[in-house]
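This is the structure, below, for whatever I ask next.
Yeah, one chain of the complex is gone here, protein chain that is, but the others are all in their spots.
Going in written order, the chains are labelled A and B, and every chain counts its residues from 1.
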Amino acid sequence: MSFLPYAVAAWVCIVGLYGIVTSRHLIHLALCLTVMQSSTYLLLLAIGYVKHGGPPIYKGVKLGTTSVDPVVQALTLTDIVVSVTVIALILALALDVHKQAGTVDPDEIREMSG
Amino acid sequence: MSWALPLPVVIPLIAAAVCTAGDHVLPRRLGDAIGVVGAAGAFAFSLVILLASEKQTQLTWFGGWKPRHHHVAIGVAFAADPLGAGVATLATGLVLASVLYSWSFLRDAARAYDTLMLLFGGAMAGFALTGDIFNMFVWFELMGVAAYALAGFQVAEVGPLQGAINFAVSNTVGAYMILMGIALLYARTGALNLAQIGHALSGHRPDGLVIVALTLLVCGFLIKAAIAPFHLWLADAHAVAPAPVCLLFSGVMVVIGLLGVTRCYWTVFDASLAAQAHDVRAVLVALGIFTALLGAVMAFLQRHLKRLLAYSTISHMGIALVGIALLDEKSLGGASDLLLAHGLLKGSLFLCCGILLVRYDGIDELQLHGKGRSLPVLGIMFGLGALGLTGLPYVGSYLGHAQIDEGATANGIDWVQPLLMIAAGVSSAAIFRAGARVFLGWGPREDPLLSAEPSESPPERTASMPALFAVTAALLVLGLVVSVAPGLGQRVEQAAGRARDRIAYVDRVLRGRELPAPPRPPVAVESTATDSVLYGIGATAIAFGLALVGLFRRRLPEIVRTALRFTLGPPLAALRLAHSGIVGDYVAWITVGTAVVGGVWALLLR
Partner (left out) sequence: MTRRVRIGFFLPALAGFAALLVWAYTGIPSFGDYQGPYGFVINRISTPLRHMDNAVNSTTYDIRGIDTMGEEFILFAAVIGVVLLLRDEEGRSEDVEDDTGSDVIRIFGTLAIGAAVLVGLWLVSFGFVTPGGGFQGGVAIASGALLLYLVAGYREWSAFGDETKLDPIKGIGGGGYVVIGLAALVSGMPFLHNFFSGGVTGSVWSGGSAGFVNWSAGIEVAAALVILFSEFLEKYIVPIAKSR
């Protein structure tokens, strides 16, 4: 039980990576990147969990009560913003590619090689 | 002087914000001027920090959150040692050069371009100066996002879009790997400050978590550094980005990747892996040599000038990685000198390509055949840049090559130097061949060996040629004199030594202890071993010879040509296939590389 969150994090990462490599649609690829990013959220938040710990909000709560780690939550917040921005860029690129090349299949876009 | 530490980051950022806020209000030239002032301010303060850091590692804790409670670091620190400050200076300096060049070069969407450029520069400075691993990740991502947008700048063609997608996806996968590494280290040590993580790990034998964290961090950074097999995105991104952007990509963005590896190893992993350093070294040296040779060969197969130069960059990054991987002071100093000279010289070569594009409307070696004859000055600059990259004794990158060679010898490794010589020779041969074809008109107009790439349309601004030439020439001259600048080699070596000194770093960052100022190194041209001189001459000979073979292949006897075709044909075809331009392939190779590196270290380091 205590390893399950980490196993799930690893699984989600693998699934995302597989999706990226085998993707046939740029939007699908962007979403697979999001999936891979989600695995890092899982990892971070699982690391910071304290058994029987409450949220790190102290309004009306006595100081010194067991709380979970706030740092990983702050890191995850930063991560989410970073991920959103990169996905936005990739989606914009996908839109442009569709306009220029008529396709969004990454395997078909081969202007450059070698 | 520690108050100045945030400035190389903050000044470009606020200039970018002002440019955007005033975008539709301020006159165009004022916006441009703010950009130049922002870049110049960042560069000036980076220099100031560099000079101050030589006496004492500069330290500031953001928000005033100094460490307390048994040396637990609470806030985020910038800790500038000479190596980091040097990279920040290189980054901000090249951004300034790029902004000045672009003033004349680009017109379309200039405001957005300037803003992204400033953000790019500020992020690189932040990465180089910081002492906190998650802060490194934040600047890494800012760098990345600005770069992806700059790469896809010319949206009207599919090529740039493909390049930008390959770039964005590959580097994002790398960033996630870095983040996973950070999470693992946090899980073990509960810290994000580099010094504190290293302190917490010291004395413990490395286990699976540490080894995999090393793998993820190193591989993530090596993607940015364009080391094979993580390098595939670089050529695509370079081929399509405007020339001043390529200057930054090749000159300093890849250097950031290598700095990441260096910084993480010496502050964090050296603590528990010092006893097994030779195993770490073995894998990285192997990757470095593989990259150096692969990049050189691929460079020779290109006719698109910027793609050719991009592969040459990959090759030089391999050589620099060898220097870093040898894990000693001289080689790390050599890698730094090499990257300094390379950044300046490769940058000036890219700017030459920009001038070619403006003047002749093309960027293809065969298409430009002979046209450069009407710009002999440009031809001379191009030739000198190529010469500087080859490693001819006492020109340009020679100092770096020599120090790496000497470091290898001192470590008892003798087979590395000839291979590096060959790599430098072959990649420069490609540049010489292209230069001879364009500027001298040598060689045939058709060459089936070279892969055809899409052409590029020139930028819309009517360029002021003297301005473009001036910036290009300035970079070229600075790059050429790196080998003979008095005192530079010794100071860089001393900086490398400081970067390797984890105990002193921890003392300074966590305990605030000011160390005695190191002795000033002599101000003299560094002398190099005879072997290095010979290797330098050898590389130049290979470069010239192979360039001539490339140009005048038809005059070789038929038997030789058939033999070459049989032996070299299939491997080259396989190489070409691997560089397919498809992002799925690229990420597959990244996975393969990471799994192999991780697997080897798992077996060796346990």
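As a convention for this text, a residue touches a chain if its C-beta (ideal position, glycine included) is under 8 Å from a C-beta of that chain, and two chains touch if they have at least 3 such contacts.
Fair warning: this is a prediction, and the values are worked out from it, not measured in the lab.
Pick out which of B:L194, B:V212 or B:V438 touches the chain that's been left out of the picture.
B:V212
For the chain left off this view, which of B:D32, B:D81, B:E141 or B:D270 is in contact with it?
If we include the chain that is not displayed, B:E141 is the one touching it.
Which positions on chain A touch the chain that was left off?
1-7, 9-10, 13-14, 17-18, 21-22, 43, 46-51, 55-59, 63-64, 67-74, 77-78, 81-82, 84-86, 88-89, 91-93, 95-96, 107
Quickly run down the residues of chain B that touch the omitted chain.
Answer for chain B: residues 3, 5-6, 10, 13-14, 16-25, 60-65, 69, 72, 74-76, 109, 112-113, 115-116, 119, 122-123, 126, 134-135, 138-139, 141-142, 145-146, 148-149, 152-153, 155, 164, 180, 184, 186-192, 207-213, 215, 577-578, 580, 582, 584-585, 588-589, 591-592, 594-596, 598-599, 602 touch the chain left out.
Heads up, the rule we're going with is that only the chains that are shown with their structure count from here on.
Give, as an integer number of Å, the spacing between the C-alpha centres of chain B and chain A.
28
Taking the complex as given, what residues does chain B use to touch chain A?
Spelled out, the residues of chain B in touch with chain A are 134, 138, 141, 144-145, 148-149, 152, 155-159, 161-165, 168-169, 172-173, 175-176, 179-180, 183, 186-187, 192, 235-236, 239-240, 301-302, 307, 451, 453-454, 576, 579-584, 587-588, 591.
Mind listing the chain A positions that touch chain B in their complex?
My answer: residues 13, 17, 20-23, 26, 29, 33, 36-37, 40, 43-44, 47, 71-72, 75, 78-79, 82, 85-86, 89-90, 93-94, 96-97, 100-101, 106-107, 109-114.
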